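This structure is in structure tokens; I'll ask about it shortly.
The complex appears here without one of its protein chains, the remainder shown in place.
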């Protein structure tokens, strides 16, 4: 069988995570880097029919004037990552993929998101349907030009403010009716992109805390169209540690009194999160899991601050105050110093490989077994990292000589 | 049914861990403290027929001149733990139990252990059999005096140097034959205590890295006598964190380059561990799990230093250097500040409750499902805390169609 | 010569700092504690004619229902400090001094300060003059009753919001004229207390970032009345470290890129500072010195959060990002875990002893050589702790066989 051609469409394609993902894809395909950081390169996943790095073609939407190499050089110079020789070797791939970059869409952006945009042709959509149509046109053109077997859409765009409460109440019918009427709706751009993808039959992965496909109406759409999707908000640092440490306290019956997390970072993501509206989405995503993991709500504080000099080196200090036998107070502190985009990028590749396979297996709707990748996992309330990972391993261990029964009957992708 | 009477025999009975355990037992029985820190007080264990705190009567061996209140006041004054009112309320229990204290035994102690001893009547055994007989006499007398339904022996004594390599080669027959001959043998005192217990049909729990029952000959003895035992070296701080953090790196395919752990503590345990011989046992126990959890051996360093001013407040700094995508080096550091004996004490109560039940259920030999309690678990190579804990939960969830009483009388486990 | 009798009048007398100061005074006088933490107990200050602890009599203002023992027991139980035996031994002193407690005054308090007050007789002054008169009456009565040789007023009350900008413009004449007219003025309570003290000829020490005497009109008043005063905001933790570490970076020509400080604490002070208005005063005081010490303004962030479980154990994490040779970025992090009130209390005793001596030496106005005690020192722009301390040592080293010329002519108060 000839190698499949898989399209990877990045929203926020010239951001740091997207840039690192593209360079990683190219460098991996060229054998220039080890697979460190890629979960799907672990032995447990070897038996799966996952796509190799050379199967992928990249395109995407962006609202800034840049190409795929821009964030790569930025990371190299400011955050001192990547060998120059690797960049040089991969340069042609990124240049070629950059030809598939298209102007992003904005819809009712808040100030922080407005300030980012410097690409003159950005579509400031007047109503949701206008955005959706434009996005679908771009995706269809990409699929045709590149003769893709599968096409996946990944949201790597800047974090948006939390969505209005009402949108979670919308039924799919009501939503579709409003779209047809070209009515205005309090939907963030991420949800318009997600709608465009799912309605077009393209899987959607949401790396961010933005709303994306995380509302009942889009879940219904995904099921109707039999498309899988995954999210929400990659779990790469402080929250990842919370999801292994909080279960420890729970199992040892040590009572967490307070959990304080202070995050500082200096990249564009941090710049956007410096806006209190956008920050609100992230803080919620980083804080919510604690009560679920502990079974009670300790005092908790999450702060995120933009500290320019740190660039991509996100640093988090967590102070965990807990009570043991005789009510004795004790303390655990940790400091995490990670290069944020390089923690995220391999997980993006994992997710597109896993979701592409899921689609071929005929699965659809939000995929709960991808929970270990996300701060706010969809379709599950499981936050314990070890348990989340066990889910993934179980899924991977399922034998599939033939497609699973359900999948067999399900409308397979073209 | 009348309440069972269970004997808890502590070796090192006037040590900090033992003292905190006794005070905790009394305070819990009197309803003066919450069950924080007790794993068996979690809901998952509620259905089990575990013994309540008032079922227990305490006795033990000690080589220093002290009673059970000595370590309690020491901890209160130096480490600022326990409310004075709680101590006062429990004082009579500890005084009563102290009447069961007996002179400990030493056999070929090294300098650090020699230096501890100030009780004039300590038995410096000339050969192993002499020690074993003496210990069994003490245990039998305790059981008779207190009309005990069950009696468990817990090693809470100072850490010994690593045992000679040969003793792990001894068959039970060879060992017993040597004992009969009153021959000298390179066995540490902890193993003599363990032999005395298992041979007498009393379960044995080893809280320390000392050899205790962790050699093939004693496992054989335990199986022959159908007695359960558990060990080795309570997992209460830095190593506990290793056993949840190392799996995280493994699952995320992040390569650990080096793991440095620096432990400082100021209690008597720390004082003994300051002797390089005794320290060697502990360092091995704290270091060995990494390779098993990661699947490769990163550079690792464990240091333990006696810092008097810290008293029981063990402080550990760990620096974990790891590699992510593109071979990028990142760092996690943590600082743990725990009151060591108060982390250990509730686990001692957990273990005696679980092992007592196991004995009634007819189980024997080293109990692998107690792995989550120990740095160097017996009868399993599982070091991942989440997986170890799942084992315990599975055991707890097993159905028991017949009442435990029946199980106790039914000799065997299949 | 008979021992002098010195009055120590505490505003916020039932707060943690005040309570710890009183207990310390009594325990020191009774020889129950060493002088650790007292700067004036260092050898360099031995030749000075400083008052011993038994010279002091305490009184004060408070807006809550409490006496001097209330904060002492609170600290003992919640923060695990003080030996019970010491408290018992000093109890009678604190009870006796508590008889000098008087209802505090409030003037236009903000919500946080209003919420604190539960003493029913608090004077909610209608205009500044009413408050000043009431305070002076209390002080005069105290001085008469106790036959005091000197009386000093110390502001240990909760931090107020920053004062209106205009008050720093007021001339003394304009202020006094407004007071006479019983006009309303945007003066915080701390300034009314300070005015009352200075106008009455009583030295004033401001432990807090509240305005107090730190405005030109009050400096003029102090000079006119020839009274010394000192302030502002005790330097006891994170800021103290800043004042020794920032000069290090400056001297080594290492460029500070960013300085992030995250403070968490759980006492009443922290509770009040949780109000954004009150917090603003403290943050300013903790942040301002950096530019002065470095000669440029790096990015800096100071956060203060109320974390109840910490009680008086203020914990600060600071992350200092700096640039060395070749623009290489490096990092220093520190964590400070201090019992806040016990860091402050001995400095209060130092300050009253030093200011009392200054007054006897005939000095007046803001005393610049006390800079090392304060985050926002008055009458000097010196923030380098080593240099500030050198000032103090120089002052202490001055020979005073006879009063200095200036002092001699100044009208001393008996």
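For clarity, chains are labelled A, B and C in written order, and residue numbers in each chain start from 1.
In this text, a residue touches a chain if its C-beta (ideal position, glycine included) is under 8 Å from a C-beta of that chain, and two chains touch if they have at least 3 such contacts.
Computed from a predicted structure; not experimentally measured.
**Q** List the shown chains that the missing chain touches in the full complex.
**A** A, B, C
**Q** So one chain is hidden, and I want to know which residue out of B:35, B:54 or B:333 touches that hidden chain in the complete assembly.
**A** Candidates B:35, B:54 or B:333; residue touching the omitted chain: B:333.
**Q** In the complete assembly, which of C:81, C:131 or C:352 touches the absent chain?
**A** C:81
**Q** Pick out which of B:5, B:30, B:76 or B:262 touches the chain that's been left out of the picture.
**A** Looking across B:5, B:30, B:76 or B:262, the contact with the absent chain belongs to B:262.
**Q** Touching the hidden chain in the complete assembly: which of C:84, C:99, C:140 or C:252 does that?
**A** For the chain that is not drawn, the touching residue is C:252.
**Q** Which parts of chain B are in contact with the chain that was left out?
**A** 257-258, 260, 262, 264, 299, 301, 303, 305, 307-310, 315, 317, 319, 321, 329, 331, 333, 335, 337
**Q** On chain A, what residues meet the omitted chain?
**A** Touch set of chain A with respect to the missing chain: 80, 84, 335.
**Q** Touching the missing chain, which residues of chain C?
**A** 20, 23-24, 27, 33-39, 41-42, 81-83, 86, 240-241, 244-245, 247-248, 251-255, 323-328, 330-339, 342-343, 345-346, 372, 384-387, 389
Convention: only the chains that are shown with their structure count from here on.
**Q** Any idea how many Å lie between the Cα centroids of chain A and chain C?
**A** About 51 Å separates the centre of chain A from that of chain C.
**Q** At least two partner chains per residue is the criterion; list those residues in chain C.
**A** Answer for chain C, listing residues that touch two or more other chains: 335.
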